[in-house]
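Excluded from the complex is one protein chain; the other protein chains are retained at their positions.
Every chain is named by a letter (A and B) in the order it is written, and numbering of its residues begins at 1.
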Amino acid sequence: MQMNIAQEAAAILTRLRATRPLIHHITNSVSINDCANITLAIGASPVMADDVQEVGEMVAVASALVLNLGMPNPRKIEAMLIAGKRAAQKGIPIVLDPVGVGATKLRMETAKRFFSEMNISVVRGNLAECKALLGFSGGSQGVDCILKEEYKENFAQELAQKLGCVVAITGATDIVASGSQLCRIHNGNSLLTGITGTGCMTTSLVACFSSVNRETFIGAVAGIAAMGVAGEIAEHSLKPGEGLGTFRIRLMDAISNMKQETLLNRMKIS
Amino acid sequence: MQMNIAQEAAAILTRLRATRPLIHHITNSVSINDCANITLAIGASPVMADDVQEVGEMVAVASALVLNLGMPNPRKIEAMLIAGKRAAQKGIPIVLDPVGVGATKLRMETAKRFFSEMNISVVRGNLAECKALLGFSGGSQGVDCILKEEYKENFAQELAQKLGCVVAITGATDIVASGSQLCRIHNGNSLLTGITGTGCMTTSLVACFSSVNRETFIGAVAGIAAMGVAGEIAEHSLKPGEGLGTFRIRLMDAISNMKQETLLNRMKIS
Partner (left out) sequence: MQMNIAQEAAAILTRLRATRPLIHHITNSVSINDCANITLAIGASPVMADDVQEVGEMVAVASALVLNLGMPNPRKIEAMLIAGKRAAQKGIPIVLDPVGVGATKLRMETAKRFFSEMNISVVRGNLAECKALLGFSGGSQGVDCILKEEYKENFAQELAQKLGCVVAITGATDIVASGSQLCRIHNGNSLLTGITGTGCMTTSLVACFSSVNRETFIGAVAGIAAMGVAGEIAEHSLKPGEGLGTFRIRLMDAISNMKQETLLNRMKIS
């Protein structure tokens, strides 16, 4: 089965580049430029409008919606709610990046509202963020054993079932859970945590890949694997004296040069 | 005549670097960093204030004003109107980038207000954006023949006359029309559409070049040609394995290293 997932995931890349789907983002100003560039580099087309007066019209022509909780404010949250409802009407995937959701009441309450007022398709976050989400969904937040690698998978499945969406937890090993299916991705490296926005960019890639067939489980696997493989290629390319600045550029190079075969051959999933 | 335009355009670069004009931008957060950096790289000085309480004071010391319609919101639009009026009083060029103007009512209405309430000097957009502008200016929107290359020039002249400003339509071939004069620019490449913000950055360059002598036709030609030539130099510098991330860096390198002779020798206009 895993072979099939890898093949399916890699095959999306070719269709993505042929169709250039429009990916609407409502996101933070730290990584907004990086998200636009990675969306272009993988072969899709980004749009980043965030005003309540126009997000509806933009989402109406988009193939996926990214909602990123970094640097929230009431104006953007309102726009996200409008965009989310429009996306649900259209039936396009909504990918939520719950940036720092456990850190403030505003983010927690916003995430709660999102899950009650719209149909989120995929959540892509780190373990701490996903633990915070389990908290308000009535799950077993605070159970420390979920920090152990072997329990993370059960936790991901539980959260996917509670939230009714695909849950992608990125970390040393990435886990994508649909509530029934589960996939582990073993690509990537620690340099990816040394530059800002790699989480946000991974979420953009998940949205790009999910938009093609509106298949979010495979889309999440493909997006996360593409980022991990690109991180490995970028790290491998570094020469002495080069550091995080160059790594960030090579990461974008690797995404823009990514081929279906490269993704398939280098993807390590189980 | 064309030889004169190329020489005049290239000569502005030297004067620009000697005078370091201040270019005020009110723009979107996707490409704001890129626009600031390209403004510095070409030899001018950027300022990006966007609050109604201070834009007037900033424009009062600026040599050109860029209004970019990407990611509009009521607060920024208000600031743009204040800035535009102050710029008109000062007599400095106002360069409008009508990003995605046809996509939403908010952008269409904002562009309409701009043309009725201030004196726009140059519009720099793609064909779809310029078609949308012709629509509200009472022109022949929807005439499909303007999509054909040979009709684009007539369309540009018609729009320039209707709007009473220089119209620069960038694409495979770029066209700058003043209503009477017309210039085609044949530089550039498709990689420029693979990274975000190249349109916005071109608009910044048009403002930089236009600010020197307040001559917007030549300024638009020079700004667009500089971007095209830089795109060619950047593409030519790419080695195997390098992609869009490196292209973006080399583009900035090429702008910062651009010499008057390089611009003159490589500029292909007709």
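For the reader, a short list of remarks on this structure follows.
Criterion: a residue touches a chain if its C-beta (ideal position, glycine included) is under 8 Å from a C-beta of that chain, and two chains touch if they have at least 3 such contacts.
No experiment lies behind these values; they were computed from the predicted model shown.
Listed residues B:Met48, B:Ala88, B:Leu127 or B:Leu238: the one in touch with the omitted chain is B:Met48. Listed residues A:Ala60, A:Ala128, A:Leu182 or A:Ile195: the one in touch with the omitted chain is A:Ile195.
Touch with the chain that is not drawn comes from one residue among B:Asn37, B:Asn68 or B:Thr198, which is B:Asn37.
Contact between subunit B and the absent chain runs through residues 29, 32-33, 36-37, 40-41, 46-51, 53-54, 57-58, 61, 75, 237, 248-257. Against the chain not displayed here, subunit A makes contact via residues 28-31, 33-34, 70-74, 100, 103-107, 194-197, 241-246, 248-249.
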